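There's a structure below that I have some questions on.
One protein chain omitted, others in place.
Each chain carries a letter (A and B) given by its place in the written order, and its residues are counted from 1.
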C-alpha cells in the first residue's frame, strides 16, 4: 500500500472544520490509536477509546467536533463531523490508487469466443476465458484468469477477481463482485441410489445473483437441479461458504465465512448467518433472523429469531445452558449425594 | 437455460401412455408444482403432493397412470409410468444442450508439454496446462484453465471443469468428474517439530481415484506422505471437503459439503458423511455407517453405525439428549429444590 498524504491533502479530503497542532510528517499509513506510529493517521471513531488519544503516537488524528484535548508535539488534530466517515473518505481515495480503474479492452492473451457480447467499455484481463453466448454489461471487469461459461450474463460494473468462475447460463446483476477463486454454478450434489450405485441427477438449473452482491474467495454456489439457485440484491457472502442447489437467499443478508446452506433452503431478507454455521435442507429462515457462529439449524426459524448451538436453541437459553454445562460434573455428584442419603437401596445407580 | 419443448416433443421424450387436456404453450422451464407458472412443466413425483396438482399453474404436468383429476384450461396432463423418470429423461435432453459434447482437439491457447499422451478424441480447452509424462484416456475433456501435472494419468471420459487441478503423478479412473476449483494432490499437512521449528515431512505419495467418482468445487484431496490417498469407485464428494493424506475412502460413499477427514483414516464402502462433519485421523469407519452433519468422530465406528453429535453418540441417544438439553436449567432448579428441602445444610451448593 503506497499511502502518501500531506496534511493539506488530508484536510481537503475529510472536509475538516478546524485543526489543532501541526505535523511535518507525510502520512504513510492508517492505524488504530494504540498501534499507530509516527507517520500514521488514526481516528477516534468510538467514544470509548477517548483515553487512547492522549497516548497515541499517530501524526494525524481525526477527532469529532466536540473533542477536548491537546495534541503532542509534531501531532495534528483534525476536527470533523464524523471521524469514521472521514476515514472512509481517505480509504476510498487509497482504494482508487490500489485498484485503479483498468483501461477498457481485451487483453491479447484472453480467449473470447465468437459471438460473445463484450461492450467497448469492458475490460477482459490476461488469460481470461469468455465462452460463446456470453453477454457482458458496460464496464464489466474480468481481472485475470477468470472463466465465464456459455450463455452467462453479467450486469454492468461487475468485477470478477482472479481465478473466479461463472459456469454456463448463470446470471449476475449489476455491480456484483466475485473475490478470487469464487465458483458460481458448480453442479448440485444430487444422486439417486439405484442398484448399488449413486446415479447422478442432472443439474440443469442455473444461479441468479442480484445487484450489489459480493461473493467471497473460494466460496461455492451450486446451480439448481432445475429452475434457479438465487442470491438476492445486496447480500454479502464471505469466504469458503457453501450454498447448495435450489437455495434461495433473500436481499441484504450477511453469510459469514465457512457457513454451509443445504439444498432447497429458503432464507428471507436481512438474515445474518454466523461463521461455520450449518443449515439443513428444505427449511425456511424468517426475515431478519440471526444465527450465531457454529450453530446447526435443522428446522424453520421464525422471523426475527436469534439462535445459537447445534442443534440450535433460542440464544438466551443456549447461553444459560452453556453456563450450566460446566457444572454438570458437580450436578451428577449432587444427585449422587441425594440418592445416597435418601435412597440407600439405589446406591448402585451412582455416577461414580 | 434455453428450454423450449413443444408438447409433442415432451410426449415422445417421456414415452407418454396417454394425455388429458391441451396447452398451446411452449414449455420453457421446469418447476415444482407450487412454484410453476404458465410455460412451465411440473411433475407429481411423490403422492403427498397430490393436492398441489389442482392448484398448479404449470402448462404441462407429468402424472402417474393412476392419477385422477381434471386439468385447468390450457393445461396438459401427461400420464407416464413414473413421473420422476420422465422428468429425468427431459433433464437429460436439456443437459445435452447445456453441456454439448465439445469437439475434439487441443485449443491453441493451451500448453501441452512434449511427450504428454493426448488421444485424438480428447478435448483440451483454452488455457489448460498439461505437463510432461501425462497420459489422458479417450475422450477426456479438460474444459478451460485446467492443470494436469507431470506423470498424472486420467481414465477415459474424465471431465475436468474450469480451474480444477490434478497435481503430479495422481491417477483418475474412467469418467471421473472434477467440479471447478477442485484440487487433487496438494501436499499432506505433515511436519516434525525440531529445535523450535516445524520441519516439513516430504509428501511423496499420490492420490488414486477410482472410476465414476465426482469431486466437488474447491474440494481438496491431499497426496499421501508415501503410498496413496485413495477414493474408491462410485464415491461422490461434495464442495469444500478436505481429505487428508493417506485417507482411504471406499466405494460408493457420499461425503457432503465442508466435511473434513483427517490423515490416515479409513472409510469402508457405502458410508455417508454429513455436511461439516469432522473425522479424526487414524480411525476406521465401518461399511455403511452414517455420520450426521456437524458430527465429530474421534474413534472407530462399527459397520452400520448411525451417529450424531460432537463427540458423536448413537443417533437415537444424541437426539434424546438434545431434547433434554433445553431442560437442563430446569433440572438444576429441581436439584436445588430437592437439596433445600432435604439437605438444608448444603443449601450453599445451590445453582442460583
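Just so we're on the same page, a residue touches a chain if its C-beta (ideal position, glycine included) is under 8 Å from a C-beta of that chain, and two chains touch if they have at least 3 such contacts.
Model, not experiment: these values are computed from the prediction.
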Option touching the unshown chain, where B:181, B:210, B:232 or B:293 are the choices = B:181
Contact with the hidden chain, among B:44, B:78, B:240 or B:272, goes to B:240
Identify the residue among A:150, A:200 or A:236 that touches the chain left out of the display.
-> A:236
Missing-partner contacts on chain A, residue numbers = 1-2, 29-32, 35, 88, 91-92, 94-95, 98-99, 107, 109, 125-127, 144-145, 161-163, 179-181, 212, 214, 216-218, 234, 236, 238-240, 252, 254, 256-258, 275-276, 293-294, 310, 322, 325-326, 328-329, 331-332, 335, 338-339, 342-343, 346, 349, 351
With the missing chain put back, which residues of chain B would touch it? List them for me.
-> 109, 111, 127, 129, 131, 145, 147, 149-151, 163, 165, 167-169, 181, 183, 186-187, 189, 191, 196-198, 200-202, 204-206, 218, 220, 222, 226-227, 240, 242, 244, 258, 260, 262, 276, 278, 280, 296, 310-311, 313, 317, 320-321, 324-325, 327-328, 331, 334-335, 337-338, 341-342
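Convention: only the chains that are shown with their structure count from here on.
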Round to the nearest whole Å and give the separation of the Cα centres of chain A and chain B.
-> 24
